[in-house]
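Incomplete set of chains, arranged as in the complex.
Chains here go by letter, A and B, matching the order in which they are written, and residues are numbered from 1 within each.
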Amino acid sequence: MTYVQFPQQKPIDFVAIGRLCIDLNANEFNRPMEETSTFTKYVGGSPANITIGMARLGKKTAFIGKIADDQMGRFIADYLRRDGIDTSNVVTDRTGAVTGLAFTEIKSPTDCSILMYRDNVADLKLKPGEVDEELIANAKMLLISGTALAQSPSREAVFQALHYAKRHGTVVAFDLDYRAYTWNSDEETAVYYNLAAEKCDIILGTREEFDMMEVFDRNPDRSDSVTANKWFDYSAKIVIIKHGKEGSIAYTRDGKRHRANSYPAKVIKTFGAGDSYASGFLYGVMQGWSLEDSMSFGSASACIVISSHSCSDAMPSADMVHDYIARCERGEITVS
Amino acid sequence: MTYVQFPQQKPIDFVAIGRLCIDLNANEFNRPMEETSTFTKYVGGSPANITIGMARLGKKTAFIGKIADDQMGRFIADYLRRDGIDTSNVVTDRTGAVTGLAFTEIKSPTDCSILMYRDNVADLKLKPGEVDEELIANAKMLLISGTALAQSPSREAVFQALHYAKRHGTVVAFDLDYRAYTWNSDEETAVYYNLAAEKCDIILGTREEFDMMEVFDRNPDRSDSVTANKWFDYSAKIVIIKHGKEGSIAYTRDGKRHRANSYPAKVIKTFGAGDSYASGFLYGVMQGWSLEDSMSFGSASACIVISSHSCSDAMPSADMVHDYIARCERGEITVS
């Protein structure tokens, strides 16, 4: 069954709005950052990673965002363009903002943390008047991401993008991507996440992220179905709630629950799992695959990313994902 | 025909959220403020004035807001209580915020201006977690006002109040009450005014205020019917667009336009006209009167207020309004 209808006549497959930043990944693994001495620079930011993922999977993509007027900003725009992503709506800040940074620390494959630089960052300075209505009108899907809601004027830019998407029949996916940094309070977070989610067709998040959105609600048992049903009263068709190692569940308006296969991986770090899962899953949905197949494709894509050093650089092509699944099915990949 | 159904079983008639401040009205009229030397203190703020108006008209009312922990704040709360307004949800700020001030200057009956003090004001510090869900659940109508959307966390408190109103079937009226001060940009204003208006049953504003909300829309002729129809696609049942001296027009979902009688007045100043109009009109609607009668009642109420020195103090009882209309109809009130 098809849960989401895409406007097939639109020329652009996928456009995302939000954070563009730099990941600085420690080259020395399995030790605290105090003891690492070199870092490698990658493009980062959840919506950027997902867009890169969609581009690698063969989709026609575009990005709406703001970059600093410095070497880091130019590096980001160049990288996106090399992947064939339309950057015509990637605006350059002129106020002296900087590029957001995420230093990653990999103490062990399961103990990873991030040191964020989010003060005065360019991505949060995107203004509603800078969002290109035409671009959204021409896209089958718009992806929004929670971090872009954290501050004005980026917050208003996202609501304006949502308004354009509704006006032009563009499907909206919302990757919750909650980061405590830059939000003033849980209450503020909940208010804007809820206002945005009301307008979205597909919502993806962890159980903890949905909990945060329910601080004013009544869901004491943290029930997934209570959570999902709330959004079916608004615009949602698919709500995916991620439960870490126990896997993800997709809820649909018809009351069904959908689960994916999971695959083994030789994990280097957990960063980027969510972004590669999202791009793989949304790709499957756009291809008209079943939710189960789409979720499995997302899972395999995530396995590829967490087995490598970077997030954006490691985003796989469709062939690579299919091949990974085939190798898993042949028993060639096992966790040591 | 009845355009709005009120949940009659609810014990509170009317609750408003937003600005509570102090008006300091020049005692010396018809001169610039540089030449005035004494001022009289009144409770002010559009939603406060409307609530006082509703209380004077005999309605059971309550207020949701925040006051400074100082003499001005205590004066405001005392004044509301003396009018029988429930202040259980009027919270006292503990961060050192001050009470908003509005010095009024009356150069002539038609040349009035306001000098605002809106930095670090208590009313904009109301938090979403401080809004009493029970109070809104128990009210037939919630009034929101645009100034409360101007800054965080008051902005979030209003969206939370809207959320509670929708959850509990409370009718929502939105008095646009746009004040440029405290907003960062027209775009920011438009985004939040639109997000709020989507959830409202009754919207009242001037043509200029609706223009401001349409900066991202296509209404080059500033057509009232284009404006009204936009909101009928969301929740609105009644949209009132005010055209100053040419009078107000109420648009309804059935495509009709409604106009009121107008009345003469010996104008002292124009301040407070909108607030007394709103309370008179909403009172009529709650009484089940026709829109025309409700608008006429609002107009007469406004005439009474602009004929006197204050706004809040001058809010009339129902008898006073009926009496004013009768005297106008007998030709006893004429403009010199």
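To be clear about the criterion, contacts are C-beta pairs under 8 Å (C-beta built on N, C-alpha and C of every residue); 3 or more make two chains touch, one makes a residue touch a chain.
Computed from a prediction, not measured in an experiment: that's the story for all the values here.
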item: Subunit count for the whole complex, all chains sharing one sequence, 2 displayed; value: 4
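Please note the rule applied: only the chains that are shown with their structure count from here on.
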item: Whole-Å gap separating chain A and chain B, where each centre is the average of the chain's CA atoms; value: 42
item: Interfacial residue positions of chain A with respect to chain B in the complex; value: 127-129, 133, 152-153, 156, 159-160, 163, 184-185, 187-188, 190-192, 194-195, 216
